[in-house]
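The other protein chains are all here in position, but one chain of the complex has been omitted.
After this line comes chain A, so read on.
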């Protein structure tokens, strides 16, 4: 749209030569402008991405050049029960955490969209868990879920609900619940605030019309709010799923994959195998195994965006 303006202005210019040259150079100019970003992205993103896939077909170790061993790493992983446990954990973690993040996030966005005192301050406070570095808040959760001095155990004991401390991070089921809870806690603000931004683009006149027609509040949500929010929900949830699936730091700070690998995600397992145990090839195979899942998530995002274009017309950015 914008670039049509230049060629149209051209015939009116006296210095047509300079203009033609500029137009001629446009691709080169674009190249020079793109150069710094491209250097970074090619050397530190595209190249390592390819290198990672190559490494997964070699037996490279730390300090030793590897040889091509075809799919041996993958065959090895195929029979590795810990790897499959980490796949299961990752899927469980992603699905449960994302579902809760979506539910609570949408609910919180709807609540924050109401009119009330101290609105701006409340909204600013809600976002704080998203600002604070994940590792540092994970440490706070580690302390809250301590086996002996947990404040939750203490409170429940004083309320008379339990008789002895809960071993939060030592028991497999509890450990999973705790890391999923911490992940939900960290992700809800992001979902809520972005959905809130989406909610504010919904025109109030739609609600007025619906109220005049006698729609209940549930009907207003189901037939006005939800359809209009669908595109932004698709994008937000894709991001959320993507970052939950590849999560590393929360687990590493809270449990390091324990107890008995019950909270090992694919990312933490690949770190343990590649960096701590030194088997770079095997670790690379684990992280390459995440790629199909990520592609699936990106496809969802793509179709979400397509649907939005279809709903709102091609010209909308």
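The working rule: a contact is a pair of C-beta atoms (placed from the backbone, for glycine too) under 8 Å apart; a residue touches a chain by one contact, two chains touch by 3 or more; residues count from 1.
Here is the rule we use: contacts and distances are computed from a predicted model.
Chemist: Leaving aside the chains on screen, match the unshown one to its UniProt name from "RsbT antagonist protein RsbS", "Elongation factor 4", "Carbohydrate ABC transporter permease" or "ATP/GTP-binding protein".
Modeler: UniProt lists the chain left out of the view as "Carbohydrate ABC transporter permease".
Chemist: With respect to the chain omitted from the figure, which of A:128, A:162, A:260 or A:277 is a touching residue?
Modeler: A:128
Chemist: So one chain is hidden, and I want to know which residue out of A:106, A:196, A:229 or A:262 touches that hidden chain in the complete assembly.
Modeler: Only one listed residue reaches the unshown chain, and that is A:196.
Chemist: Given the contact definition stated above, which residue among A:49, A:99, A:162 or A:277 touches the chain not shown here?
Modeler: A:49
Chemist: Hey, which chain A residues sit against the chain that's not shown?
Modeler: Residues 2-3, 5-6, 9, 13, 26-27, 29-31, 33-38, 40-41, 43-45, 47-49, 51-52, 55, 60, 104, 107-108, 111-116, 119-120, 122-137, 139-141, 143-144, 146, 149, 151, 154, 185, 188-190, 193-194, 196-198, 200-201, 204, 207-208, 211, 232, 235-236, 239, 242-243, 245-249, 252-253, 266-267, 270-271, 274-275, 280, 283-284, 287-288, 290-291, 294, 297-298, 301, 317 of chain A touch the chain absent from view.
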